[in-house]
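A protein chain is absent from this complex, but the other protein chains hold their places.
Let's look at chain A:
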């Protein structure tokens, strides 16, 4: 457990020295000691009381963890092009310093069952940590082989090696009892192992130099400083270089522990790596030289993210996952009755236990799934597809057992809406990875969702509106630095308004078309009667033919009303709800921005306090003030990164959303126009048949 909170603090810690050094010219020793204190002094319970989401979210934004995953995502080709030397230099520097502090200060090290080695030799440490013999072989292989080979080998390695002394993995399992264990713990071990291997390889050369103080490190730094590290990495490195051994140790600790952290996130929230990836790519693109840097760690622990990316691609390309909802069935009687739907999945994705399976789910289960997904992913700026709204009216009719048209239509409408909802969820590469989604699709005995009652139709809308209100209020405060977001939000709002308007009109069209159908039916009957009373035989016959035409038109209008509703109105309703989610993700970005601003204000206050203390010459309180500043500087950095990360996610999500929206609208509207076309073809057929009858009147 301790291990879990550590990443959180470590990350703060990690960024601290960097900013410290950059912003203030404090004595290095002080700076380096501060973070360590932090780690130990922060009560573990704090970390625990925070919801899982937070834990996961925050570490994600850590500088230390972020680059890692990022780098991991880089295509293998890049890795192979990167010089071997570079590959191993970076992790080495971290690793070499890592173990030392680890052992000295981190209580987690006990769990790790690494023998605490007060002695300052990192090499020995590491070597003890993992069975040397085993480790050494792959290392040798790796050094010899081109990196691309490394990745080819991975699958086998994945399963062979994780069982080794992978402490991180054990922690992992104890913390997360998620079913995906098997999936992720393995790559985890792998990933973890790799850097370690690197460490060894490296350790043989530069780490040895590291023990000769900072010689090799600075060497590294001078050789390809930008290459190896992305921005964060660079900031941490100098600290390591200049703070001598102690500080570099702290860094090492973190790097060591961050790895498990990264994967811990990955297990629960795979979504996190995509935005980061996105952002990192952009960052990497800026300094062209740094392109090789991502590949550094990418080569080190690429395997797992790579499989993820492959999944993504699979989904995009072939989408080997078909979901259908069928057989709506009323279960129970009276007001306790509910509709159960058959959810069938057909897939070739390896993440599922079998290729086809079905479960039965009721409406509240769908709402429950949304709530779970929304709780987890909205915070990170994801657009979580919303389910159809509850309809008390519609459901009451079904419950009462009226077997009329409107109740059958309601059930079908809802079935289709649920199907589209679920398809949108699984079509989202990150949401598909969520264990709750898999559980929803696979698990036979779903625990009943209880708190969905709150999300009744009206309540849901209110919720969205409230979010919108707070959003607009915040917009006033937020001095948007990124025009893209400002414009997009305006676009989304304008579109929302227009879609709502359009939806009302299409609903009205559906209503009028239904009315037209009913009235045409009435007219048909009336004309039939008129025909029967007509004296003239030919006219009488023509009138009854006209009645037949009108009868068919009644049917045609009814079908057209259905397709107005199913192809057009429902599409709009879906997108009005989806735009609500889009706005929620903008809202989320605003919130993280607000948090960052608040932290900045706080930091400003702390600095003012320090200045006052300096002026008042109160050295006893000065240390506390300095510590506060350090703490808040870390928070500012962290929150800024959170903001950057959420911004990147929102941007990516919005672009994805727009792409899907364009595709959906085109597909659905074309389908709709085709239904209109069919109507007209029928109409022509009917009137062409009637015309000779009219001409035959004599």
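Quick note on the criterion: a residue touches a chain if its C-beta (ideal position, glycine included) is under 8 Å from a C-beta of that chain, and two chains touch if they have at least 3 such contacts; residues count from 1.
Operating definition for what follows: contacts and distances are computed from a predicted model.
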Check your understanding: According to its UniProt record, what is the protein name of the omitted chain, chosen from "28S ribosomal protein S2, mitochondrial", "SEPT2 protein", "Immediate early response gene 5-like protein" or "Sorting nexin 6"?
Key -> "Sorting nexin 6"
Practice item. Please pick, from A:405, A:526 or A:555, the residue that touches the omitted chain in the full complex. Key: A:526
**Study point:** From A:320, A:482 or A:515, residue that would touch the chain that is not displayed
**Key:** A:515
Review point. Among the options A:355, A:501 or A:618, which residue touches the chain absent from this view?
Key: A:501
Review point. In the whole complex, what residues of chain A lie against the chain that is missing from view?
Key: 491, 494-495, 498-499, 501-502, 505-506, 508-509, 512-513, 515-516, 519-520, 522-523, 525-527, 529-530, 533-536, 538-539, 542-543, 546, 658, 661-662, 665-666, 669-670, 673-674, 676-677, 680-681, 683-684, 687-688, 690-691, 694-695, 697-698
